[in-house]
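Missing here is one protein chain; the remaining ones are kept as they sit in the complex.
Lettered A and B in written order, each chain numbered from 1.
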Amino acid sequence: MDAVTPRGASGTGTFAVDLPQFSGPLDLLLTLIREEQVDIYDIPIARIAQQFVERIRTLELNEAAEYLEMAARLLRIKVQLLLPAGEQELWEDPRAELVRRLLEYQQMREVVDLLERRGEERRSHFARAYLPTQPVPPQAPLALSLVELLTAVDRVLRAVSRPDMHDVVPRALDVPGAIDAIRAVLALRARALLSDMITGAREPWQVLSMLLGLLELAKLGELRVQQLRPFSNVEITPTDRDAASEAA
Amino acid sequence: MTPLAKLLEAALFASARPITTEELAALSPDDSLAALASAIDELREHYDVDGHGVELQEIAGGWQILTRAEYTEAIERAQLASRPQRLSAAALETLAIIAYRQPISRAEIEEIRGVGIGGVLKSLHERGLIDVVGRGEGLGRPLMYGTTPVFLEHFALRHLEELPRADELAIALRAPAQATLD
Partner (left out) sequence: MTPLAKLLEAALFASARPITTEELAALSPDDSLAALASAIDELREHYDVDGHGVELQEIAGGWQILTRAEYTEAIERAQLASRPQRLSAAALETLAIIAYRQPISRAEIEEIRGVGIGGVLKSLHERGLIDVVGRGEGLGRPLMYGTTPVFLEHFALRHLEELPRADELAIALRAPAQATLD
C-alpha cells in the first residue's frame, strides 16, 4: 500500500517507477498543495518548496530542467518572503504570479477531465471500418488563384526573414555597410550617441555590424568612443583629422 | 423508411468519418433542407425505436453512424475490431490548451503547461488533431496552432462551442489583478 503513495516511497528510490508520473512541475506542485490541504491563495511556501525539492529527488525528476527551474523559483519566492517588506503600499506578494499560473493550470486540468470523459465515451463506439475501394476518388474542383500563391510566398518570406527564437541563425555581418552609415552620420553631426546609430537596426546582426564598424573606425582614428559612466549611453565624436595627425 | 432516409443511410455507411450536413444535402439536390432534416430524424429514430446495434450521432458539424456502446466489449473480445489508443496526459493537456486558446503558439502552450512540448505537438499534428492555422505577430512570427475537425471527431463533439465556456468552468480564472494577494 505504501509503495503506491509517493510519501511512503520517499527514501526508496527504486520505487520511483511505481509512482504516478507527473505531467510537469505545475502538476506536481498542484498535487502537493492538494495533499497538504493548503489554500492555493496562501501557499506556505517554505513547506511546499521543501516538499517539492524532496519529491523531485525521490522521483528522480532532477534530470528534467523544468522541475529544477520550478524548484529554484520556489526557493526564490521563499527568500523574497523572508526579506523585510519595506513600503507596504508597493509590496506585491511574490507568490502572486505562481498562484495565477497554478489557477490557469488547474482550469486547464478541468478541461482535460472533460476531454478524457468525452474521449472515453467516443472510444466505446466503433465507426464503420470497411470502406469500399473507390476506383478513382472523385475530387471537388480546386479554388486557387495566383494571388493566393503569391500571398503564401509573402507569408513564408516574412516568417523566414526573422530569426527564430530557438534557432541560432548565422547571418552575414555587414561591417563595410555599417562604416558607410557611421561616416554619413558623422559627416553631418559633431557628436552622436550609440543609441542614435542603432535605432534603425532591427536585428542583432545589424547591431553587431554597427559595433564592429565603430571599433574599426576608432582603430583607424576616425572617431572617438566614450562612455562616461557604466551603462550610460556611448558617445561618438569624430576626431578632427588634422588634430589627429598632429597628435600622432 | 423513405427513399431519402435510405440514401442517407447508404452514404453514412460508406464513410468512416462524419459527413457534414452540406455533403448530405449534395446527395439529393432536389430535396429541401427541411426534407433532409426530417430524413435524418427518421433514420435516427429508426435506429433507436426499432432497436439496432448502431446509432446515429451528431459529430463535428455532421452525422456519423456508430455502434452502440453496449456491444463494444463483445466485439473487442471476439477480436473483430479494436479501440484506438488513449491519448497521453501530456497530449490531452496540450489539446485542452489549444482548444481554448486557439490560435496559440508553442511558447504560449509551454508557458501554461510549464514543460517543453515539441514531441507532443508533433504527434498531435501527425494524428491530425491540430494544425497550423497561421503565424503570430511576435518575434520570429511563430506558428500558431488550432484544433481540426478530427479533434471534434475524437471527442464526439458537435462543434467547439459544445465545450463549456472558460467562465463556466468550476475554477474560473480570476482576472490577474484580482489574483494578487493583499
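A few notes on this one:
By definition in this document, a residue touches a chain if its C-beta (ideal position, glycine included) is under 8 Å from a C-beta of that chain, and two chains touch if they have at least 3 such contacts.
For clarity, every value in this text was computed on a predicted model and none was experimentally measured.
Note that of B:6, B:86 or B:159, the residue touching the chain absent from this view is B:6.
Listed residues A:57, A:128 or A:183: the one in touch with the omitted chain is A:128. Residues 126-130, 132, 134, 137-144, 146, 148-153, 155-157, 159-160, 163-164, 167, 169-173 are the ones on chain A that touch the missing chain.
In the full complex, chain B touches the hidden chain at residues 1, 5-11, 13-14, 22-23, 26-29, 50-54, 65, 67-68, 71, 74-75, 77-78, 80-81, 122, 125-126, 128, 131-134, 143.
To be clear about the criterion, only the chains that are shown with their structure count from here on.
If you average the Cα atoms of chain A and of chain B, the two centres end up 31 Å apart.
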